[in-house]
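A single protein chain has been omitted; all remaining protein chains appear in their positions.
The block that comes next holds chain A.
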Amino acid sequence: MTTATPAPSSPAPEPGKPDKTAEPGKAASTASGSGPDREGPPGRPGALRRLTARTPGRPPARRLLVLALLALVAIPLAASVWGSGSWPDALTYDVRSPLDELDAWLVDNRESHWLFLYFLLHISNNAVSAVDGVLALLQGLGWTGVTAGAAALAWFAGGADLGRRALRTAATALGAFAVIGLLDLWAPAMETLALMAVAVAAAALIGAALGLAAGLSDRCERLLRPVFDTMQVMPAFAYLLPFVLLFGIGTPSALIATVIYAAPPMARLTSLGLRGADPAALEASASLGANAWQRLLTARLPLARRQMLLGLNQTIMMCLSMVVLASVIGAGGLGDEVFTALSRVDVGQALGPGIAIVLIAIWLDRTTAAAGARLDDTSAPASRGRAWSVRAAAAAFVAAASAAGSAALGRQWPEQWTVDLSAPVNTAVDWITDNLGSGIPLIGGTVTWSENFARWVLNPLRDGLQGAPWWLLLLAAAALALLTGTWRTATTAVAALAAIGAMGLWPTSLNTLSQVLAALVVTLLPGVAIGVLAARVPWVDRAIRPVLDVMQTMPQFIYLIPVVALFNVGRTAAIIAAVVYALPAVIRITAQGVRETDPGALEAARSMGASTGQQLRHVQLPLARPALLLAVNQGVVLVLAIVVIGGLVGGGALGYDVVYGLQKSELGIGLTAGAAIVCLGVLLDRVTQPAATRDRR
């Protein structure tokens, strides 16, 4: 009965039979690009695999008919027992009390129970000493030594020669560190760098190990995938608190939360790389008598190298996005500077550390991207002997720079070489918020838009969702999921929604859902339009690239104040913050998808005289369908990720609950709200994405 459409990829290869068509060119091409430049989302490559599969199975109409029959029987029954209003109380379970009891137990046993004495405390003590060690090293090198070291690292990644790539990468590193010094942020930047170095190392190791397991065993893959999803959609704010209880405040909790958030891309791409290895190469290796170990080490891992490097790149970016959050629990560094500035409502002062974070991201991104690009380019590999001598020379150069700089200029960045950004920035922000707020003829102004948006879009949407009978929403979720998916996706969607109700968060979650839906629409419409434009008009692409880079890496906390000043405290401000965050990924994925459509098909359409619009409508967009679906998926993930930030500017609902839970140390409230956000994520994923291939089998 299944007439599976030929899928562009077959994401679930048979055990032991690696699938070479997985991700045709997708992950591979992003690997060769320079990180945020080319790669859209902060890595959810696992999602790619799910998306590229077309809907198989029976026609949706028949499944919907079955659902309607089921509903006819079940709904009158349920409605008569539990009523038709909001989620029935009878089906609500108290999950907060056990969590609060757990909280009390943790506090009482923190210093005596074996779990802490022999396990958790070792982790946190080791984390502290590792970060302190790296920090001491960086401080010992002095600013000249660190800058020289960063440039040398970048130069190596770029090929360690006098070619353009190597020199440009090194210059990026040099420039990034010089600006950090100029902004008078050297000391906090080193604290952040030390924490990030340890976090990236730990996340990469753990990610690679998990990825190895998932790449070699189908059972592990099935087991780990939902774990990775949860790790990424669960707002970090929600699990910072339990970590504070388990590992204590400051470095250890910040480090572990960062690792949890950042490890999945590494794991996913490692697994993808292992599964995507060319079967011919493996066949050859096997026929040469290599055993499984040898094959893994000599064929599969080297073939997966490029994907793993992309994973590393994404892991680094995600670590950096946690910098500000980590300082909520006392991790210090640049995030601390951002928070201190925010408490004074001083955007200009917050921007400095924000720029420093962006620059560190750019340096690391260009460095890993250059290493990736070099893998593609097999010409003239440096001989081993020469490589060692170059390395030794560079090490000597860094040591000399460190010693000379420390002697001549001191280890701290010289204070007279700094500039102050904050006054001009604040003037500019004030001018913008004063003049765009309201009173512009014809188009009103941002405040007017914000009010109308809340009144005519958000309020009806929220009231509609909250007013609808609970069973109707469950039915709608099932029907939407069935339209594109299978019975299994429908069941998952309904279960996710029901879990929200059972936790007693029904109205709150529907409020959040209404905001998320509105944010999605506002993100996807311009995102796809700009993406298509960027794919067709090269100069647009070049012009928006740096803007997107900044939008993706700039900590969201910094634009909270201007957003409030422009849109007033409330749900619109929260939605704008989400759109700013999610838009770049949507634009990038769309642009890449449209750009990569088969040139042959496009050429054929053109030769038959199709107009630009026709080419777009009939050739490029249909062919870019997988990419568009991925854009939707990423939109969902990123908008949900920012729900908590929305809570900081008046978004209320679940985001506020999560912040409240952390700030008031209410484990029950924070964690359940976090879980509800994950459930919303699962629900939206199931109703917007075609069935995963795992259901096809």
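Quick notes
In the analysis below, a contact is a pair of C-beta atoms (placed from the backbone, for glycine too) under 8 Å apart; a residue touches a chain by one contact, two chains touch by 3 or more; residues count from 1.
Going forward, contacts and distances are computed from a predicted model.
Of the names listed as "Hydantoinase B/oxoprolinase family protein", "Cytochrome c oxidase subunit 2", "NADH dehydrogenase subunit L" or "Glycine betaine/proline transport system substrate-binding protein", the one that matches the UniProt record for the absent chain is "Glycine betaine/proline transport system substrate-binding protein". Within the complete assembly, A:110 is the residue of A:110, A:305 or A:488 that touches the hidden chain. Taking the complete complex into account, A:250 is the one of A:142, A:207, A:250 or A:372 that touches the chain left out. Listed residues A:311, A:353, A:652 or A:668: the one in touch with the omitted chain is A:652. Shown as candidates are A:82, A:339, A:397 or A:487; the residue that touches the absent chain is A:339. Residues touching the missing chain, restricted to chain A, are 16, 104, 107-108, 110-111, 116-119, 121-122, 124-125, 212-213, 216-217, 244-245, 248-250, 291-293, 295-296, 327-330, 332, 336, 339-340, 342-346, 422-423, 433-434, 437, 450-451, 454-455, 458-459, 560-561, 564-565, 568-573, 646-652, 655-656, 659-660, 662-665 (touch as defined at the top).
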